[in-house]
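Encoded as structure tokens, here's the structure I'll be asking about.
Missing here: one protein chain of the complex. Every other protein chain is in place.
Our next item is chain A:
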Amino acid sequence: MPETRSVMSSVRHGFAGARDTVPMLVGAAPFGLIFGALATTSHLTPAQTLAMSLLVFAGSSQFIAVGLFAAGSTLPVLWLTTLVVNLRHALYSATLLPYARDWPLRWRLPLAFWLTDETFAVVEHRLRSGAVAGGAAYWFGSSLAMYGNWLLWTLLGIMVGQGIPGIAGWGLDFAMLATFTAIVAPQLKTRPALAAALVAGTVALWLRALPYQGGLMLGACAGIATGMLLDGKRQEAA
């Protein structure tokens, strides 16, 4: 029965996606924990905190929102900040489109909702390496793992938040930093990629004081341009 076989293979690809995402779960866990603790000990109710993880599902903008609530910010400022902070996800969306263009919209839309930094890194790596079959199921598996993990740790943060004062000062944000670094480092083995990383990092560091993570976007763009330029030269030389 070919249909049963295709369902089985989807399940297998889904599990593979979840399994390859496990290191990312470890990195995101402390981040979710602090978010839950921080949000409920500042301005949000437990229901609002959980709803934010459930509906927005974007760590850095959730943190910034908590800060803006505390600062008594206005709705337009909060929304504009969300837009700018999450703009890098548009690049992810564009990067994955060539692989996903033939999938039905009823898959592409939910998969887009779950497109975090971590799932992007895992899925892009897999698709780029040529393993395109089962890509949607793989992405779905990675998404569910990240989503379940984020909700679980937000919930735990809500529960322990009040009990552990000063949890925000533990340096748990290092987990995310280490995760992103461990994703990038193995990719720096070609010269254009290394140059892209160096330029992106230097520009972002230099412009880090710009508001709305402007340094991040300009750094990323400078890095992409650098990689492309060197890549072009290499292809001409070949």
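Basically, contacts are C-beta pairs under 8 Å (C-beta built on N, C-alpha and C of every residue); 3 or more make two chains touch, one makes a residue touch a chain; residues count from 1.
Criterion: contacts and distances are computed from a predicted model.
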Next item on the list: Could you tell me which of "AzlD domain-containing protein", "ABC-2 type transport system ATP-binding protein", "Energy-coupling factor transporter transmembrane protein EcfT" or "Response regulator" is the UniProt name of the chain missing from the displayed complex?
Entry: "AzlD domain-containing protein"
Item checked: Option from A:Val11, A:Ala51 or A:Val132 whose C-beta touches the chain left out -> A:Ala51
Margin query: Take the complete complex as the reference. Which residues in chain A touch the chain that isn't displayed?
Written below: 22-23, 26-27, 43-45, 48, 51-52, 55-58, 61, 65, 69, 72-75, 78-79, 82-83, 86-98, 100-103, 105, 108-109, 111-113, 115, 117, 120-121, 124-125, 128, 170-171, 173-175, 177-189, 192-193, 196-205, 208-209, 215-217, 219-228, 231-232
